[in-house]
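Shown here: the complex without one of its protein chains, the others still in place.
As written, the chain order gives the labels A, B and C, with residue 1 at the start of each chain.
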Amino acid sequence: MSKTYFDETHCAIGHPKSTFMQWMLTVDHKRIGIMYAAVMFTFFFVAVFTALAMRIELFSPGGQIMDGDTFNQAFTLHGVIMIFLFIIPGIPAIFGNIVMPLMIGAKDVSFPRLNWATFWLYILGCIIALSSLFIGEGVADTGWTFYAPYSMNTDTNVIMALVAAFVLGFASILTGLNFLVTIHRLRAPGMTFFKMPLFVWGIYATAWIQLLATPVVGITLILAILEKYFGIGIFDPAKGGDPVLFQHLFWIYSHPAVYLMILPAFGIMSEIIPTFSRKEIFGYRTIALSSASIAGIGYLVWGHHLYTSGMSDTAKTVFSFLTFFVAIPTGVKFYDWIATMYQGKIVLSTPMIWALGTIITFAIGGITGITITMIGLDIHLQDTYYTVAHFHYAILGGVVFLMFAGMHYWFPLITGKLYNETQAKIAFYLQFVGFNLLWFPMFIAGYYGMPRRYFDYLPEFQIYHQISFFGAIIFITGLIYMFVVFYKGWTKGEASTPNPWNATTLEWHLPTSPPPLENHSKVPYVDFEPYEYKNGEPVVKFDYETMRRID
Amino acid sequence: MSHEYVPEIATDREGNEYEVQGWQGDFYAGKLGFWLFMLTEVMMFGAMFLALAYYNTLHPQDFLDASASLNRVLGGTNTVILLISALTMGLGFLKMRTGDVKGAKLMIWATILLAIIFLVIKGFEWRAEYNHGIFLLHDQLLPESSLPFGQKLFFGLYFTMTGLHGVHIIIGIGLMLWLLQRINADKVTPEHHIFHLNIALYWDIVHLIWVFVFPYYYMIGAGGATGGH
Amino acid sequence: MDTKTINYQEERKVYYKVLVALLILTAITFIQPHLFMTGSTFLAQMLIAVVKAYLIVMYYMHLKGEKLIIPMVWFAMSLVTVFFIIVIGIDVANFQFGAESHITAAAEHSAGAVHTTPASTHH
Partner (left out) sequence: MSNTLEGFNAGASTLSADVDFAFWLHIWLSLGLFLSVVGPMFYFAWKYRADKVKNEDIGTVTHHTGLEITWTVIPVIIMMVFFYYGNTTMQMFRTMPAESQSIVVNVEGSKWKWKYEYPANASGHVHKIGGVYDRDKKTMGLAALYVPVNTNIILKMTAPVDDVIHSYYVPAFRMKEDVVPGRTTQQWFNSSKVGQFDVECAEYCGTDHSYMYSKIVVMEKADYEKWFESTSGDTPKGDFAKDGKSLLRQHGCKSCHAIDTDKVLVGPSLKTRRLTKEQVLDVIENGQDKLGYAMGAMPADMAKGADAEEIATYVASGMKGTKPASFAACSSCHGEDGKGMNGMSPSLISYDKTLISNVFKHGKQGLIGTMPKYLDISDEEVAAIVKYLNKTND
């Protein structure tokens, strides 16, 4: 068998002999992607652990295992890690790196060394974030939103968290920049924008958000740091500063950031649905353009987080009106996916059931997002568990679930092995049931007036929190089991062929599995649509030596 | 790392051949990438201007008063200095492209010199303000001083934005020194000048930011507004 | 940018022309408050700045003729503009309960200034 990217690599500096240094210095997009995955997944478990600790604490009213301040630090740590370390960089950094260049037939991204440097910048950010745990008064207790003036007043180590978020933001900007240039420059000859796979569209739209929204939060965090050290006054009411301005600046980034999370996830969905329906996707162009319009409109709706902040009523109306228009392109995507299944041949493999499960959970997440963008209702539901349930349905039930779908889908490509289907499905059902049990009761608690970030609560809410706790246990069991299945697959699984799913896009047209160092043996010429099926078989076939079409 | 660009050819079914763009030595990618980076600068300073305009809307008169008290002569001088430095930078790049490496280096040195003068003048300005009791964490800008809110915010942002602009200038000087070193090492040549191009672009965006910072801080109160404080 | 086709003299001329234009504009910046649009110095100053920025971007930064980059720049610019319209034009312009709020309280020295109506800005 020929050599794969596990056997050899290019390095940023020199030609190190040791395998370890080869990984540390690698500029190969696939290896960098895997390293991101490894790191993110480690942090991820830190955040899961804090989440579990919170759920135990909330099992019944009164203090259980921690005091109020620790709880405040716990949800901040949970939020910061989940958002800044895990889910925002998540799909772009992992799958964007690993499969996006393969999908467009490129040898690597446009700036491989920048990619390498970005990875280490990301690590630096993570280190700063984690070291705030041990330095000074401990990790910040502001919530992941860092609202002024609380973040200016608290004694905890907010500065470290802000610096970390800034550094991570920079890593995110550079990733986006790299991908934008890659997509513009390195598409295989013949591949026009409307011949790109939809995942690439998702990454493209995302990259624009990373590039143009992240600097705003970057400078906001810098201003907050300057405020704290030099008293420039802009968030300090004692000097005439307005705390609401901070919220504007923060959400100008952080709302687009939620689309930054979901758009590449939708991209994964758009890959999986046609592949396992053995049918060309319905409405390719509308899906592609809806990604772009979600990104575009997404810039203009941040104010729906400020409905009760004291913002002017006119602005509330405007933001509410605009926000509804995000739901339209999202809905169009959903209907297009369902229409793709019509008259297809639906293979319920693990990636497909993850995708279909996500259609259910994200629809709930999205629709409850619509609830809270009706201003009158948000006045009641803002900062309650209704909101918390909304975004866990959207993030966990949308982005993370689709990330798992992607992990199952591209697992054979990345590792060259197959996992056990039955076991993987069991893991799915555990997580799906656990997830709904975990978060659905929170909608009810929120509607009855359970505020978020509460360490203690009124006894009426106990029942919801307890159901939720058991849901969390089931969920995390399924989660761990899923990783066990992956681990077993990677170490002991059957070898996979280059195209185990009968998929059509270019990343499945590689000479070996896992792919060799510089991807396709030659760059293909692309004169076909991304999802061409005929009678359930991919239309396009390549001779993997010369990469010429042989169908 | 050895990644010399090996031209690749993609072949379609009919056997027509198409040249493939590799990432190695992709001049246009370098330029595009840097432009995208500059867009992030636009967003950053855009956000700061947003904060500025926010308080300007709340305290229009205070802003005029505060602006009137800034030293327009020094600010204007600095504007002209940056203008000229943009020219020297541009000419340097032009010389590089036409093969006049020595002239290019000279122009870069000139730019560095102008940048330093800019910083020195800025330093004088800040010092004078300090002596007037206007400085971060100092006298008039403390919460307990009676300076109106609008003025406090104006000066707070003034020091922030001119300060960050100054940081950009310092970074620019560093980059130019690095560029000189690369030229000396023959890494940047008339044939391979993407690095030079990007630093020239960087210097232009630094200038561009000043083009807006200057009138917003120094000039808006220049009209008949009643004097400072 | 193709190295072979450049005409040193031609391009240098452009640089100098733009420099002169920028210097003139800077001079105008200084005399404007006494000369024209004295009612809205702010607006006049910003207009001049935009013209200067245009010259710099188009000529010094060679944006002219970049088919791909120009729309990208436009996109970023219009985003910033939209942020301004929403935050300044829609939110702060309708600042609620400003009369009672601490941060908009009129300090003694600037008494007389209208603090809550942005319409009276800049003159």
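What we mean here is this: contacts are C-beta pairs under 8 Å (C-beta built on N, C-alpha and C of every residue); 3 or more make two chains touch, one makes a residue touch a chain.
This structure is a prediction, so every number in the text was calculated from the model and none was measured.
Contacts of the undrawn chain with the visible chains, over the full complex, involve A, C. Here the missing chain is touched by one residue of A:19, A:42, A:317 or A:546, and it is A:317.
From the options A:154, A:477 or A:521, the residue with contact to the unseen chain in the full assembly is A:154.
If you put the hidden chain back, the residue from A:272, A:288 or A:356 that touches it is A:356. When the whole complex is considered, the residue among A:379, A:484 or A:550 that touches the unshown chain is A:379.
Among A:65, A:348, A:484 or A:550, the one in contact with the hidden chain is A:348. Against the chain not displayed here, chain A makes contact via residues 68-69, 72, 141-143, 147, 149-150, 153-154, 237-238, 240-244, 277-284, 286, 307-310, 313, 316-317, 320-321, 324-325, 327-328, 331-332, 334-335, 338-339, 341-348, 356, 359-360, 363-364, 367, 370-371, 373-380, 382-384, 447-449, 451-460, 462-463, 533, 535-537.
Where chain C meets the missing chain, the touching residues are 96-97, 100-103.
Here is the rule we use: only the chains that are shown with their structure count from here on.
Chain contacts here are complete: no pair of chains fails to touch. Averaging Cα coordinates per chain places chain A and chain C 37 Å apart.
Each chain gets a centre from the mean of its Cα atoms; for chain A and chain B, those two points are 34 Å apart.
Between chain B and chain C the centroid-to-centroid distance comes to 15 Å (mean Cα coordinates, whole Å).
Of all residues in chain C, those that touch two or more other chains are 68, 76, 79, 83, 87, 92-93, 95, 103.
Of all residues in chain B, those that touch two or more other chains are 32, 36, 39, 43, 46-47, 50, 54, 58-59, 148-150.
The touching residues of chain C, when paired with chain B in their complex, are 1, 3, 6, 8, 11-12, 15-16, 19, 22-23, 26, 29-30, 32-34, 38, 41-42, 45-46, 48-49, 52-53, 56-57, 60-61, 68-69, 72-73, 76-77, 79-80, 83-84, 87-88, 92-93, 95, 98, 103-110, 112-116, 118, 120-123. For chain A in complex with chain C, the residues that touch the partner chain are 184, 212, 237, 240-242, 248, 252, 299-300, 303, 310-315, 318. Looking at the complex, you find that chain B touches chain A at residues 1, 3, 8, 10-13, 16, 18-23, 26, 28-29, 32-33, 36-37, 39-41, 43-48, 50-51, 54-55, 58-59, 136-137, 141-143, 148-150, 152-153, 156-157, 159-160, 164.
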